[in-house]
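With one protein chain held back, the other chains of the complex are shown just where they sit.
Showing chain A:
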Amino acid sequence: MTNAVPTRWRSVLPHLSEPLPPDRTPPRSGAGSGEIKINIPTELIRHSVSSREYWDIPAPVVERYRQYRPTPLWRARGFEEAVGARVPVYVKNEGVNISGSHKLNTALAQAYYYQKAGVKELVTGTGAGQWGTAMAAACALFGLRCRVFMVESSLRRKPYRGVLMRMLGAEVHASPSGMTKVSATENPAAGNSLSLAIGEAVEYAAEHDQVAFCIGSGETYSILHQSVIGLEAQEQLAELDAGIGTVVGCVGAGSNFGGIALPFHATARAAGEPGPRLVAAESSSTPKLTRGVYAYDKTDATGSGPMEAMYTIGSDYRIPDAHTAGLRFHGAAKLISAMRHSGDVDAMAVSQADALDAGRLLARHESVLPAPESGHALAAAARIAASPEATGGVLVCVSGHGYLDLGAYEHFLAGGLEDQSPPDEALARAVAGLIRVETRP
C-alpha cells in the first residue's frame, strides 16, 4: 500500500455546478460601529474564495501529516458480511492521530497560517471535543496558546477530552461558561449546543488582542484541507483496483464528508464523467439536509458574522441532547449545502441507535472502534451496500475513534438510547423567519 502523503490540497470550487451564493450582512443591531473587523490569514481567505484547484501544502504541515498519514484504508469484509452487503465496503480510518479524528488535518494547517501571521492565541468552540483536541495539539506544535469552549453536556460525559486538551496546554471552559455575554443571554436550561460554544469563542477572540477565533468544520478552507482524505483514498483504491459507486461521510457541518467525497467529484468533473454518488449521513435529531430549508442563517449564536446560505433547521432551534455532539449543529457548510441544492450531494438521516449499532458491528468485525458520529456514516453505508440497487463499492469515512465515547456505547448496550427527531411544527417554527436562498431559473 502506498506510503505517499499528499503534498497538495485539491479544491472543488472550480467544479461546482453553480457558484456559492454570496453571504448576507446580518441585520444591524442598534448603534453598529460600521467597522469591518478582520482576523484571518490571507492564505485562508484565498483557500475560501479563489478558483485555483491545487494548493501546495506548506512543508511544515506535510511534515506533521507524515506522523499519521497516509491513514489506513481496507476492504471491510467482516462488516460487509455482518450487514448483508451486496457490494464491497471500503473503510478509511481518520481516527489514528492524537486528536482521534480527521480534525487534525485542518488544525495543523490553520495553526501554521495563524502563527505565520503573528497571532499568539487561538480560541475555538468544540462539540464532541475532537476539534478542540486537534486545535490544542496543533497549537502546541506551532507555538500558539489555545483556548477551547466545549459544550458542557459533552464535557461532562467525556471528561478525559478535557484532560487531554489540558495536557496539550489548552485552557478549557465548559460552555455555557458565564464568562461571555452570549452565554449570559442564552438560556442554558433549554439545552446546550455547538453554536453557543462557537459563539463564546467568537466573542472572546473579538475582545482580546492577538487572539483569533478559528473553526474546524464548515469553513470552505477547512474542507479544502480535508481533501487529503479523498486524495489518499483515490490512490489507495487504485492500488486495490477497486471501483467506487458511493462515497459516504457523516455531516456535522461537513468537513470529513467534504474531505473524502469532493476529490471524487472534482476528478469526475475534470474528466467529464459521472462520478460516484456522494451521500452525507446526518443525525435524525439534527436533520438539516433531509428536513431543513435552504436559507440564510447564522453560523454561531452571536450572529455577528455574515449570514450564510445553508441547509438549516434554524440556528435558534433547541437541538435535543445526544451522544453525537459533533453532529449537533443546526446547519451544513455552505459548500456542502450548495452541492446538495445543485443535486450533487445526497443525504440520509440516521438515528443514534442505528449509528451506535453500526459502530458496534465495526468494532466486533473489523477491530476498529468508531466515534458515534462516524457510526452514522457506517449505518448509511450499510444501508446502501445492502440495498438491491447497490452498484459499485461503497467508500465510507470513519472520521474518528470512539475510545472517549464508551459511555455512549454503554448506554446503547443497556438499551437506554432514545432518539428525538424534531416534530415538523417545531422545525417550521424554527425556520419561519429565515430568508430563503433564491432558486435560480
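What we mean here is this: contacts are C-beta pairs under 8 Å (C-beta built on N, C-alpha and C of every residue); 3 or more make two chains touch, one makes a residue touch a chain; residues count from 1.
Following the convention adopted for this analysis, contacts and distances are computed from a predicted model.
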Undepicted complex member, UniProt protein name, chosen from "Carrier domain-containing protein", "ABC transporter permease", "Oxidoreductase" or "cysteine desulfurase": "Carrier domain-containing protein"
Given the contact definition stated above, which residue among A:G118, A:G143, A:G343 or A:G415 touches the chain not shown here? A:G118
For the chain left off this view, which of A:V5, A:I40 or A:A233 is in contact with it? A:I40
Considering the whole complex rather than only what is displayed, give the residues of chain A touching the chain that is not shown. 22-25, 32-43, 45-46, 48-50, 113-114, 116-119, 209-210, 212, 305-306
